[in-house]
Structures are given as C-alpha cells and as structure tokens.
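Working notes, structure below.
Removed: one protein chain of the complex. Kept in place: all other protein chains.
Showing chain A:
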C-alpha cells in the first residue's frame, strides 16, 4: 500500500526493553500511510500500548528509529509532536469544564480567544456534544466522556491521532455506535489514525489495515479481509475468527497446492503457505463456514474425509455443528439457515470437504 519512503509514520527496526533483560517490542518495522486507519490488534501484553507510547513520545525506543512525516522524532518531546491522543480512561481533566478541556490544547498553542471558541464549537458539534461545554467530566456518562475525549484529541487539528482502546469501557451497543462515528470522523477529516484494541471485531470493521501483534512482533500486517481469509501463520489464523485446525505432514507439494496426511492417516487438500517441502510438519487451518458437507458441492477431484456429528446448535440465522474429524472433537462447521438446509442429527455419519484454497497449510 505504501512504501517506507513515502510513509507518514515509520517504525524502523524499533526495539523496546523496560528492564534491560527482555524485549517487549522486538524489531518492529511498520509503515503507515497518510490518511490510513491502522489498527494494532493482539493479546494482552503483546506490546501494543508500548508501541503507541513510543510513537506518542512517552516511552523512548531502546533501539531503532521512529519517523513522522520523514523526520526522525526519537528525541522530540511529546508536546512538540503534535499528535492527538485518546486514552482508554479518557483522561479528561476533572477540574476543568468540557469547554476548558478543549480549550487547553489551543491555549498552550497561544491561540486567540475568538479563534479558540470557533474551534471548540466546531469540535463539539463534530461529536454532537455542542450543548455540554459547561459541564464537568464527572457530570457526563461514559459515552459522552468518550466523545469529549475524541473532540479534545481532534480540536487542534492534528495530522495523526492515536487511540488506545478508546471504547474499552463502553457497553456493546454504544461501542458499535462509536466505532461508526470514529470511522466517519476519520473519513471526513482525512486524518491518520493508529488504533489499539484487542477486540478483533472492532479491528476488522474499522481499519484499512490491521497489524496483529504477538510477543512483541507484528505477526501479519494486512487489510481485514486478507487477515481473515489469508492468515499467514497459525497464530493469526487462530487469533482472528473461528478456525478448525488439523495437524499433519506434507505428503506432496506442487504449484499452489499440496496434500497433507493427517496423524490419523487421512489425506486432505490444502494451499501451502508456510510449508515448502515434502515431509514438513504443518497445521492446516479451515474456516468453519468454508467446510462443505453436501457431496454435490465438493470440488471435483478434491479429497473428502469422514466425520461424525457430535452436536447440533440452532442459532437462528446459522447452524453450528460440531463434528469428530480425524480424531479431533472440536471441528466446527457453520451453515446458513437457507430454504431447505438440512439439519444434521448427532450420531449421523457424513463426509466433509473443501476447496483447496480454503485450507491453509501453516507453521505447526
């Protein structure tokens, strides 16, 4: 999408250690384009906040370079970076009214009163909080505080806005609503957003690209659809969405396809992703909704494999069926509740199959 030399934000070989013993961020390379909405997604402790704090200037990189608009900012103090930031607990100043909170970044920039007022009004209107300028943060609900925090991070027209789990404290409905609003603001203002979350649904719906973090490394950096459909390693496959895993060894490998022999002896088709030669151990990952169980839908020439129905769950729009496949008891298939769709019964013996490109042979 963007090559490093035209990136708006660039991390180059960045490492971070807090204690001088272990690395919390290990060789981070990341280029973020102008106007991009990039999300950092990953389990707790994977170094997302640390990365964001280095970008904001509150932590110094132990090694490597961080560039903003082509300029190295490793030594620039936070207040000179001009980066807007939304904190998880909002960090609205409790002793100031909403209006004063928004006025603060403008005052420290030496802006005149009339200009300040115009900008505050515009920012509050942007988040539909125009009537609340005289309230104190304590007099606002969580969702309202969230909007004010957003307005405060945007009021001084930063080019880059960082958000660290900004919606973590909101209930589901409000969170979905705010996701939409943040996305909308991002599009209408043309700002660059770096967003941290460990809610994958949030990451997939909002982002242009998602960086999946684990253990201080980016495991995959890709648009949401790629991430879901073409995970590059077993961590990403397991972390994003639901996923059936089958252990095996590569039996044959050709141009873009391979066959894998499972531990129990069956042979299945897959697409080689992280395997290159015969005999390698691999973990094949297949999404539940891509598994077929009607023989007429199996692709021609593909392998199919025996399965026994263990459990059938009716979910309204979907059926979710748990099967025993190749010795594994948590193989799940999902099928849409369409006209004439068959409901499988526990104990039923069936065959399942899939398109080779839906089964990805990853690192074991």
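The rule is short, and it goes like this: a contact is a pair of C-beta atoms (placed from the backbone, for glycine too) under 8 Å apart; a residue touches a chain by one contact, two chains touch by 3 or more; residues count from 1.
The working rule: contacts and distances are computed from a predicted model.
One chain of this complex is left out of the view, and of "ABC transporter permease subunit", "NADPH-dependent 2,4-dienoyl-CoA reductase, sulfur reductase", "Ferredoxin" or "Sarcosine oxidase, delta subunit family", the protein name its UniProt record gives is "ABC transporter permease subunit". For the options A:42, A:84 or A:166, the residue in contact with the chain missing from this view is A:84. In the complete assembly, the contact with the undisplayed chain comes from A:152, out of A:16, A:152, A:209 or A:287. In the full complex, chain A contacts the hidden chain through residues 56-58, 77-85, 87, 89, 91-95, 104-105, 108-109, 152-153, 156, 162.
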